[in-house]
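What you see is the complex with one protein chain gone and the rest in place.
Moving on, here comes subunit A:
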Amino acid sequence: MNKKWVGTNVPRKEGIEKVTGKSKYIDDLTFPDMIYGITVRSDVPRGTIRKIHFADNINWDEFTIVTIEDIPGENVVTLIESDQPFLADKEIRHQQEPILLLAHPDKSLLEEARRSIRIEVDELPAIFNIEESLNKKQIIYSDDNIIKEYLITKGNTDDVWDSAYKIVSEEYHTGAQEQLYIENNGMIAIANDEEVTVWGSMQCPYYIHKALMPLFDLPAEKIRIIQTATGGGFGGKEEYPSIIAGHAALLARKAQKPVKLMYDRAEDMVATTKRHPSHTRQKIAVDENGKLLAIDIDFVLDGGAYTTLSAVVLSRGAIHAAGPYACENIRIRARAVATNTPPQGAFRGFGAPQSIFAFERHLDLVAKQLNMCPVEFRKQNFLQQGSLNATGQKIEEEVRLDKVLDLALEKSQYFAKKKQFAVHNSQKNVKTYKGVGLASFYHGAGFTGSGEVYLASIVGARLTADGKVKVLAASTEIGQGTNTIFSQIAADALGIDYDMVEIETPDTSKVPNSGPTVASRTCMIVGKLVESAVCGIRDTLLKSNLLTSEYTSQQFITASKKYLEDFGELKIFVKYKPPAGIHWDEKNYRGSAYSAYAWAVYVAEVSVDKYTYEMQVDDFVAVQEVGEVVHPILAQGQIEGGVAQGIGYALYEDVVWRNGQMANNQMTNYIIPTSLDAPDIRVFFSEPFQPGGVRKGIGELPMDGTAPAVISAVENATGKHVCHVPLRPEDLMMLYRKET
């Protein structure tokens, strides 16, 4: 196949609409007679609802009020485990638990009405963090507070400890992180007893579709979900939108009017999911040359009050926990535990940033104790072609992580800087300490294990009346470039112009279920299906003798129109088939967890103010092997954005928990780096390891390695071993104070 479009920087498919302000986001839309909804939530973290009181100061007749009595079907958000209700029945498990819903034509009356409802609750003692949950201070979930547990074992670690040259143990902590997409969550619904339609900001139309069928007790064809222009997601619009859509639709069904339910920033931050906080215990044995002999990891995530996606977030975190390193003996115990906080959920990286942070930091500590260069230490333990990783998956491709490393060292001038900074730091009259740090890591693209097989994604393509091709997929454009890359891939597969490919709006009445827009899977998995689907169109035209094997774009249009004249329509659907040689043993957590991995080495350079402990990232080099790069500018943008978000994770973004909920749910207090705070992020794509246009996901990759690289640089600057993120200046001060 000749590639004319893939690999080039074509204009974004929806770019003009976005920059000219024509794109309609959910809050830009209004419908005739539309009214506005609001969610009444618990204000205690745990308890039993006794009674709901409506104050006299409000004329409640004007309001639409939805309680559990108004739910026509099952009061449960269908996802992995069906444990979370749309509206709390009797039991309250966290402070932001929705209890009832209000709607009114005048938006300004909602807030006072919400405050005029008092939920009388028999409060129960609550638990708020991993320690309290593991210690079973209260049992709030199952009989041991464990939402999910995995054990990955390779070899036998217990045989190693006694004879090892050195054993190094340490504990690591990561905090929660808010996705902070630029557009808040929101939905508009129209509903009656027979059908439900919802428009909104989302990543996964079919997740909502699946959740609303049992809620309304309606068949698939009676529920219609339509994505509107969406301002970012980062995982934050993966599962929570199902709840908002359900709420809006319940109100709309009761009011018999369209209902808009928009979260403002404060509500979005306090009530919706965040990155799981984590605690990790690391124990590593090495020989005197720095070879990894045994790795024992105990990885725990705080899942919050309901299961949501914690089981799969945990799975990805566990599988990535030992990084791209070869070791004969590995034991990874992973647990997600329940607490009385709003449920945590999907966020770019999906468990991997937490476990990779702990492991990369620990490798620095082991290298230090061995008195070895952290780069050499890593390099000699890298996975190679033919090695088995933690789950026993044989690495089939010709991995050259050492080449990625070399490029990163060269571009960052790692060794020269290390020397230069050592001299700088020994001087008395300088304002800052300087340091350079590194992380090497890989990220598996697509759903874990048999996930893609269970999903069985479907993509379609059809001819349009003017002879062009329209891609039918539920994969959403959320700012990352789905529409653009699908068009590039389809145009090249067909040998036609980029402008001749159109993308159907993700609308469950028009597109098949191509799976959720998550897990860095859109380009790799769905992109491949797009290719197959449009090839089906071409093959049909060839078989009908309307085209010959060589054709121009114009000839394609002529042939398409002729086909439509003769046969009415042409639609092709294709379904995911797992690649050969991929086997996953779900029970024992062994086998090929992912069909492809992206490989990366990131280097950060920081300066630390000697007196205020303020930390600034001065330079950042991100080198990765991601297979074929479909759109270099978009890909670079993904990496830059992920690195900036990773810097936020490392140095700025501190979710302050109070009584089980986020206390700083405002952008004044929860600070994220802006483009002015970000360093020059230098992005390099290494030559693909495999020829033949293999593509790997890149969306999550940059989130994995940034924080460990930044903190490694801080450690190089200050000599302090840092075991947690976020690391605020005052935390660093405390590390200094502890020593003196």
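As a working rule, a contact is a pair of C-beta atoms (placed from the backbone, for glycine too) under 8 Å apart; a residue touches a chain by one contact, two chains touch by 3 or more; residues count from 1.
In this section, contacts and distances are computed from a predicted model.
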item	value
Complex member absent from the view - protein name from UniProt, among "Glutaredoxin", "FAD-dependent monooxygenase", "FAD-binding molybdopterin dehydrogenase" or "NADH-quinone oxidoreductase subunit L"	"FAD-binding molybdopterin dehydrogenase"
Hidden partner chain, touching residue among A:Asn57, A:Ser163, A:Asn545 or A:Thr674	A:Thr674
Listed residues A:Ser163, A:Asn371 or A:Asn429, member touching the removed chain	A:Asn429
Interface with the undisplayed chain - residues on subunit A	43, 108, 111, 266, 429-431, 611-612, 614, 616, 652, 656, 658, 663-666, 668-669, 671, 673-677, 728-730, 733
